[in-house]
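This view holds just a subset of the chains, kept in their places.
Lettered A and B in written order, each chain numbered from 1.
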Amino acid sequence: MHYELGVVYRRIERAERAVADALAAFGSATVHEAMGRVGLMKPYMRPIYAGAQVAGTAVTVLLHPGDNWMMHVVAEQIQPGDIVVAAITAECCDGYFGDLLATSFQARGARALVIDAGVRDVKTLTEMGFPVWSKCISAKGTIKATLGSVNIPVVCAGALVHPGDVIVADDDGVVVVPRAQAAATLEAARKREAAEAAKRARLAAGELGLDMYDMRPALAQAGLRYVD
Amino acid sequence: MHYELGVVYRRIERAERAVADALAAFGSATVHEAMGRVGLMKPYMRPIYAGAQVAGTAVTVLLHPGDNWMMHVVAEQIQPGDIVVAAITAECCDGYFGDLLATSFQARGARALVIDAGVRDVKTLTEMGFPVWSKCISAKGTIKATLGSVNIPVVCAGALVHPGDVIVADDDGVVVVPRAQAAATLEAARKREAAEAAKRARLAAGELGLDMYDMRPALAQAGLRYVD
């Protein structure tokens, strides 16, 4: 399908809500592993405050540098449980989003914003409990002059995001789970997490990963030597 | 006027104290908008701890890389309500400022430091409640060998600062308000803020910015299309 610019795609297929909700508990690192180590946004994407951990379905918007007009357009497309993913056509650190837009997004049911640019009013956003993952923080405002698009596939911080994909974000970063893989990823994450609890207890008791994972033979075969 | 190097200009005209004080409440984003979107320092300037929001009149100092001699010179020129703005003649991340200088600055009545370089002792500075906006944090100390200047116009993090200008700084960044524009900027900021309170309530109630700002006609004229 060829996506056009200057268009708002109103009908998108969202990943199943229950699956998206369940993925939140695993966090970005486990989900990223469960997917086979793909889908992670670049590590310059940082939360504006520590401790938030969310998952939701992506509503996407493509913006131009220094222009946040389409942020108002995308607001209308938000459904409860969505996370807005904003990509920019060129690198820009301007503050595209502040407390007024956050108030609107939150009222529409958005759980978070992920934006490959800057945000502002971060003190107020923190007080509101509206988490944002962004490239930078900047008081610099934007104009409203150029059309972008809503709900087209976008590249945000190096990751491809389709509308309806699941976004999982926490202090470690932001990972994108394609809608079609969401259920399988949840299953894989659950298995991974279950296995980790037992491992954690053994490691806490002083057992070495070398033994627990039986790494010594492979290390020896690779030529590892010990010198006293 | 031509400013010389190796000179301390003792007599500067500060913006009116009441105006500077009043600007603090609005924060850098609103003040930056009120000025017409100029005067913002680059977004790499970050506070050493979250939550500080201050305004004050600029006392400026121009330093050389790795040399903080003039920080002691500028301390004498501080008056209560001032914010020290430190620029460097070349990029440098060294820690020009620590808890001893902070103790001195605070004793002289300084409200904050804005420095286009590094600071150290940030844990102690945080405990002291002395806010600093800086380019980096570094334990690296500096020497005292080369003269700079005090209270000349400086370029700090991309913004021109004259002594006596108002500095407004918070979690979103640092903005410079020229002394001659301080009163008008305060007036503009007040109007802007007053308008925002009502908007916030409407957005919180679920009204869209698209409608509240009457953006739909302009978007349609620009060619925005909706596809179901």
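Structure notes:
Heads up, the rule we're going with is that a residue touches a chain if its C-beta (ideal position, glycine included) is under 8 Å from a C-beta of that chain, and two chains touch if they have at least 3 such contacts.
None of these values were measured; they are calculated from a predicted model.
Note on stoichiometry: the full complex in this file contains 6 copies of its one protein sequence, with 2 placed in the shown coordinates.
Here is the rule we go by: only the chains that are shown with their structure count from here on.
Subunit A and subunit B, compared by their mean Cα positions, are separated by 31 Å.
Remark: subunit B residues 27-29, 32-33, 37, 40, 43, 46, 50-51, 53, 170-173, 175, 196, 199-200, 203-210, 213, 215, 219, 222-228 touch subunit A in the complex. Within the complex, the subunit A residues that touch subunit B are 4, 6-11, 49, 69, 72-73, 75-76, 93, 95, 98-101, 103-104, 106-108, 118, 120-123, 126, 136-141, 144, 146-147.
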